[in-house]
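A short write-up of the structure that comes next.
Only one protein chain is missing from this complex, and each of the others stays in its spot.
Chains here go by letter, A, B, C and D, matching the order in which they are written, and residues are numbered from 1 within each.
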Amino acid sequence: MSDRRRINGPVGATIPPVSEDGASREVAGSRGGRSRPPNAIRKMYLKTGVTPSASGSAYLEIETSGRSGVSGLKLSCTVHGPRSLPRSSPFSPHIILSTHVKYAPFATRQRRGYLRDPSERDLGTHLEAALRGAIIADRWPKSGVDIIVSIIEGDQDRETSKTQGDESWDLMNALSGCITVASAALADAGIDCVDTVAGGVAALVSDKGDASPSIVIDPIPSEHDRILAACCIAYLPTRDEVTNLWFKGDLPASDTELYTKLVEKGIQASAKANRVLVECLGETVG
Amino acid sequence: MASTQHVLLSPAELAYLHAALSLTPPIRPDGRAPAQFRPLVAETGILPGTNGSARICFADGTEAIVGVKAEVERTRLVDGATAGTEWKEGGSARGEGEDDDGGDKAGDSDWVELTVEIPGYRDDDAGTAFLAAMLSEALLADGAFAKRLWINRRFHWKLYLDVLLISPPLSYPLPLLSLTTHLALLATRLPRLKSEGDEDPFFDDDWAAARHLFPRSSSSTTKESARPPVTLLVMAVGNNIIFDPAKEELAVADVALAVSVAEDTTAAATTAATMDLDDAAAPAARSLRLLSIRTIDPPSRLTPPGVPNAANSAYGATTAQKQPEARTAEAEAVEGVWRAPRGGAKPLVMAALVQKVLEKGGVADEILDALDAVDLG
Amino acid sequence: MPREAEPSLNEKQFIVQALGEKLRLDGREFDQYRPLELTFGDQYGVANVTLGKTRVLAKVSAEVTVPYVDRPLDGVFTIATELGPMASPAFEVGRPTETEVLLARLLEKTVRRSGALDTESLCLVAGQKCWSVRVDVHVLAHDGNLIDASCFAVVAALRHFRKPDTSIASGQLTVYTPAEREPVPLSWLHSPFCVTWSFFGDDGETALLDATWAEEQVRVSSCTVSLNRHGEICQIAKLGGVPVEAVALLQCTAVALTKAKEFSTFLDGKLAEDAKRRNKGGFMAELSSENDR
Amino acid sequence: MATSSGTTSVAIPGQLLGPASKFQPGPGTHIHNANLYSSLLGVVHASQPAKPPGPAKRLTKITVPTQTPAELPTLSVSRTGVSEKREVLPEVGNTVLCRVTRITPRQAVVAILICGDTVLEAEWQGLIRVQDVRATEKDKVKIYESFRPGDIVRAEVISLGDQANFYLSTARNELGVILATSEAGNNMYPVNWKEYMDPETGLSELRKVAKPY
Partner (left out) sequence: MPLDTSAYSLALLRVDGRRWNELRRIHAQIRTQAAADGSSYLEIGHTKVMCVVTGPSEPGSRRGAIGSTGGGVGGGAVGGGAAQSKGAEVAVSIVIAGFSSVDRKRTARGDKRILELQSTISNALAASLHTHLFPHSAINISLHVLSQDGSLLAALINAATLACVDAGIPMTDYVAACTAGSTSTYAANDEAADPLLDLNHQEEQELPGLTVATLGGSDRVAVLVCESRVQVSRLEGMLAVGVDGCKQVREILDRVVREKGRRMVQEGTVEKGVGLNDMDVD
C-alpha cells in the first residue's frame, strides 16, 4: 500500500547524521541507567483546549529524560463531534467511536509515511478499546465522534539505533500517552464518560548491574538493557476498573504473582498519570 | 472490524443470554462446558507448494488455512560494533513485529511477515491489522522464534505466514486462526543446510532430509520453547469464565481477553535473565510461558439497550416535557432488562481469567495436548 | 454508484425484434461499422477517433525515466484509460467501473502484451535511463463500442507519435529538441485492432459488429477479438454472458480478420496523408535523420 | 468535593456527587452502584424540584404510578462556563428551530439549527412527515401548502427516527413556520393560522403558521 497522493521522501535513511561524542559512545555499552526511582513516572505536561476548531482537544508532553538525543513524547489529540453519522451508516443507539493514531513522519528515527501503517492501526484499535469502556455511549444515540491522536514526537533514543526491538516497547509508552491525552480531550469535548481514564506502563527490566530483574513503571527502553515483559493498562480510578490491558513479553506461567505484580504496578502508573489528568481538568474550569 | 461486527440480537435475547451465562454453572447456547472448545477438524501438510500448511475446520463451519513460505534473505548488517551510526534501511514494511534480541544469533522481527485475509474485509482494515499484530506478537514475544530462522551471519530465512479465513467470519476468528497458525508452524520444514560458516548457503534438495522448524522430539536440547504459541480467547460474564466464546456469547461479554501462551518442554528458561524467575518447575512437566495478553473490545458495548416498563411510554410512563440536554433518563439497572455494559472490568476478574488459562492442567494444557494428537503429515 | 439509465422494456423489445427481422435501428448491415473518422492533432501522438457518436481521444507522451529494477533492458509503456462523467453519467471519477477495468485490461492485452511496441527499443542506458511512453485514453462521448474505438485510437496515436531523438556519446545522454533533430517514430512491430461482436437472442444466434450503446444495453453477451493484418490473434475475450456456438465464434473471428485488415489499410492511408501534410515540399525528408523502416 | 451542598463547583468525569438516594440524576451525571457520579467536565448545579408535577393528562389506562419522589433535588453538571462550544443532541420532546431544505409531497426535510436554547454545532437533519404537520384534518395536509424551502420552522422532536433523520412534528398551535420569505423574496408576516402575507406585493402564501407568543 503505497502513498501516491504526495511526493514522499526517500524510504529509510532520513535520519540526520548524529555526530556521536565519545562520551555517549562508551556508555552505549551500558546505556545511562534509569535516573528515577522505580515507582516514579516521568513528569508530564497536559493542557486541554489547544485546538480551537475542534470540539475538544488536548496536548500531552512527557519530560525528556536528561540525556542528550533522547526525545520525550509529544502528543496532540483532537476530538471532533458528536456529529451526525454519514447517511450510509445504519442507525446506532450509541455513539460511534472512531480512533486514529498517526505518527508524524518525523516523529521517529525511522521516517513514517503519511499513510497509517499496521502498527498505527493497531494502536488505534487499542485506544478504541480503552476509551469505549470509559465513555457512556448511549448518551449520544445515532451520532459519531472522531478521535485523532497525532504523535508529534515519539520518545526514542537517537543514540540507540541498533536496538530496534525497543520500538515495540515504545509502542506501549505511546499508547499510554494516547489514552491519557484522548481522555482529556474527550472531557474537553463534553462527551459523557464514567470516569477519566489514563494509561500506565509497567515493565519487568533487567539491568547489567543488578542480578534479578526488577519491575519499574513508565520505563524508557533505552535506559534498560533488557525489557523482559511490559504491560500497558488503561484504568478507571474511581471505579477501580481496567478498560484495556495489553501485556507483552515472556513470563513463566509458573509464578503468576509476578504477572499480577506487573499489572498492579501498571495500575499504579495509570493512577499517577490520572492525578495529573484530574488536576489539569480541574484547572480548565472557572 | 472483526470483533465488533454487529450482532443481530434483541435486548430481550441479550438479557436472556447474559442471565443464562451468569448462572453457575453457566448454560451456553450450544451446551458446551465453560472451558470446552468447539470440536474441530484439523489437517496439516495440505499444500505441497508451501514449507508448511494447515487447515482447521470448526464444527460451526468456520474454516481457516495457513500456508508458510520461507525464502532465503540477506541479513542487513546491523551489528553491535557499529551500533551508533548504523540504522536499518527500508523497514517500511514493518509494522507488527516484536522481539528482544539476545545472544549472538540475533533474531529480527522483520524476518517474519504475517498477513491475515478475512473475506469481505479490506486487508488494511483496523480489525485485520489488530489480528495480525496479535498473532505475530505472540509469535515473536520471546526472541527465540526469530532465532530459528538464523542461517549464518549473512543470511537468514524470511518466513511468510499467510493466514486465510475461508469461511465468512461467523465468530471472532482469533482462536481459529491462532490454532491453525500453530499447526502450520509445527508442520513447517526448512531444507537442510549443506554449506558451513558464512558462505552463501546452499541446501539439500532432499525434502525428506529437511528439518522441522520446531523439532519433533520433545527431549530436544534446544533452549527455545519447542512449540509455537497458541492464543486463546477467554471472556467473563458475571463471575463466570468462558472459553472460546461463540459470536452470540461474545455479544454479552463483560470483558474478553486474548491470552497467548507457549510451552517450553525444558525447565530451562528462554534467557539467562528469566532463569532465576523460573522457580524450579519439574523438567518433565510442561511449563507454560505467558507471552501476551490483549483486551478484545467486546461487541456487547454496542448492543441496543432494553427499555424497562417504568420508562416505556406504552406502559404509561409520562414523557414529561424535557428541556434540552436532559439526556436519556439515568436509571438503575432493572432486573432482566439488558443494558450495554459500561466501564471496564475489575483487575481481579482479569487476573482470574489469566489464572484460569495458565494454571497447571488448565485449558492451555488441554489445548496443547489436543494439538499434540494431530499428526503432522 | 449512479447506474446507467436502462432502456425501457419496449425499447429493448423493439431493438431485439427488429434484429430478429434483420434490421438495425440505424439501418446498418450486421457486420457494418459506423463511419470511422480519424484526425491527428497538430502535435505528434494525438489521435481523435470518432465512431458514429462515440468519440475517443488518445494522447501519447514520452519522458526519460529510470527503468524498473526487474526489467533493466525494457522501457516503460503504460496505457491509462479514463472514463469520466463526460462520457456517460454512469462513470465516476473516483472508482473505476467494471467497464473501465475491462477496457483497460483489453487495451493492455491487445497492445502491450502482444508486443506491438518494442519496449526494448525504449531503453537508453541499461538499468539507468529509458523512455517511459504513456498513452492517455480519454473517452469524450460514449455511444457504444468503446473498445474498438479506443484500441484504434491508441494504435493510431502510437504510430503517429514521434519521440525526441537521442544520442549517447561516451555515456553522456543528449535529448535533442525537435528544432535540432527531427523526432523519430517508435519502433513499431505490428498493429493489432479490436473487433467486438455483440450477440443477441436467447442463445446469441444474432451477431452484431460495432453495437451502439442502446444495442449494448440489450445484448446478451459480447466477444472481443484482437488481430493484426498478418492474421495473428493477439487476444480473445468473451467474458461470460450467454453462451454462443463455438462455430459461430470461429466465423466471427474470420470476419474480424477482414475488418482488422480494413482498419489497417485505413490507418496507413491516414498516416500517409498526415505525413504529406506535414512536410510540404518534402525537404523535411532530407532533414530527418531517420531512415524509414 | 462538590457534594450535597449544591453550591456551584467544578466536577470532572467520575467524580462522586453524592448518594443516589439523596439526589435525582440530572444531565451530565450517571449512577454507578447507588451513587451519583459526574459524567462531564463542568459545573455542578443542584436545582430544588419544582412543584410536584400533578397528573399531566388523564391516562386512558391503568398504569403503575411512576412518580419519582419529587422532593429530591436534581443534581446536574452543565458545561456552561467551561466552554461555549457545547453540543446537545435533540431529544424526544425537545422544541427545535430548523430550516426547511427540501420538500416532497410526503415530507419536508429540514436542517435543525437550534435545540432548546442551544445553537447546534453539527448539522442534524430532521424530517416533518405530512401526517405530523397538523393535529387535525391530517388527510388534507399538503406539504407545499405548509412549508417552503428556506422557511424557519419551530417544531417538536417526536422520535429519533432512522439513521439519518430526526422525526419532527408541528402538530401544535405554537409550532410551525415562524419566518418565511415570499416568492418575491421579502420577509412576510403571518396573517392567520395558515397564511403569510408579503407586505410589498400584498400576495399571501399558504403556510403552517406558528401561533406567535
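The rule is short, and it goes like this: a contact is a pair of C-beta atoms (placed from the backbone, for glycine too) under 8 Å apart; a residue touches a chain by one contact, two chains touch by 3 or more.
As the structure is a prediction and not an experimental result, all values here were calculated from the model.
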Touch assignment to the omitted chain, from C:32, C:132, C:206 or C:221, lands on C:221
Taking the entire complex into account, which one of B:29, B:168 or B:336 touches the absent chain?
B:168
Looking beyond the chains shown, say which of C:16, C:64, C:86 or C:102 touches the absent one.
C:102
In the full complex, which residues of chain B touch the absent chain?
5-6, 46-50, 53, 57, 59-63, 65, 67-69, 71, 115, 117, 119-123, 160, 162, 164, 166-168, 170
In the full complex, which residues of chain C touch the absent chain?
1, 3, 6, 97-99, 101-102, 104-105, 108-109, 113-115, 203, 216-223, 227, 231-247, 249-250, 253-254, 257
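By our rule, only the chains that are shown with their structure count from here on.
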Indicate the whole-number Å distance between the mean C-alpha point of chain A and the mean C-alpha point of chain C.
55
Please output the residue numbers of chain B that touch at least 2 other chains, ranges allowed.
327-328, 342-343
By the touch definition above, chain A meets two or more other chains at residues 90, 92, 134, 136, 139, 141, 192, 194-195, 236, 239
Which part of chain B faces chain A closely enough to touch in the complex?
1, 6, 78-80, 83-92, 94-102, 108-109, 124, 126-127, 129-130, 132-133, 137, 141-143, 257, 261, 269-271, 273-274, 276-279, 281, 287-297, 301-302, 304-305, 327-328, 340, 342-347, 350-351, 354-355, 358, 364
Touching chain B in the complex, chain A uses residues 1, 11-13, 15, 17-18, 20, 24-25, 28, 90, 92-94, 109-110, 113, 117-119, 121-122, 124-126, 128-129, 132-134, 136-139, 141, 159-165, 168, 192, 194-195, 206, 211-213, 226-228, 231, 234-236, 239-256, 258-260, 263-264, 267
Give every residue of chain A touching chain D within the complex, in rising order.
49, 55, 81-85, 87, 89-92, 134, 136, 139-143, 187-190, 192-196, 236-239, 278, 281-282, 284-286
